[in-house]
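Excluded from the complex is one protein chain; the other protein chains are retained at their positions.
Let's look at subunit A:
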């Protein structure tokens, strides 16, 4: 073929190949850096921490070194794991409630402006009330809830209410925004198709709101953990056993600072895991169609 020998075409092809190679190299470097950089920085931070503690001979009840914290984590894991599990349970129950109530209210607000006008101020009030101030009262007000099959302990009810108050607002406000931002041209199309109100909600508004909801979920995931920990701080130990926050309090009273750090580490680990899980979920649900998640070459 004549084009194969045309020098101009060959040069252009080479140029494109170079460009492609450079892009591929860029992608590979990006992929490696994504993992290596944070891990290297973490290692550096840990080493610096260790170095500061060792050189300044800081006593372990003021600031334990990273090695001691790791050692404590392993030695006390049996105790800590039990508390960890309780904190995880409260966190996920609260997140579940936040999602159910948040999305439910968002749909209700979207369907009725009157309901939205009446109730949205209360949602804002709940959002801006400092949970640490009202948590003690909440634990006084709550009682056991008897659901027939099983009873929810008052202590757990209090924990859930506190964590829920902290976590539900981002879900509510983001989902409301999402339901209202369905493309008006698509709304017109649905009108021409004679779609019912329910069909508009189900096939147009809810999918449109999904990216917004996931953005809210990412915030709420972390907040429900913080809410659970703060509530435990106030509640102390009770019917549901002791979570990680209680372990932190207990360790600080007994000056077992390494153990306090170990418990803190588990809380941070949980928060990071929740964040990563929601990021992954977002990618799975959106990567084929939403602008935020589609990978483009340029």
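Things to note:
Going forward, a residue touches a chain if its C-beta (ideal position, glycine included) is under 8 Å from a C-beta of that chain, and two chains touch if they have at least 3 such contacts; residues count from 1.
In the analysis below, contacts and distances are computed from a predicted model.
As stated in its UniProt record, the chain not included in the shown complex is "ATP-binding cassette domain-containing protein", which appears among "ATP-binding cassette domain-containing protein", "Sarcosine oxidase, delta subunit family", "ABC transporter" or "NADH-quinone oxidoreductase subunit M". Contact with the undisplayed chain is limited, among A:151, A:191 or A:279, to A:191.
By the touch definition given at the top, subunit A reaches the unshown chain through residues 183, 185-186, 188-195, 199, 203-204, 207, 210, 288-291, 294.
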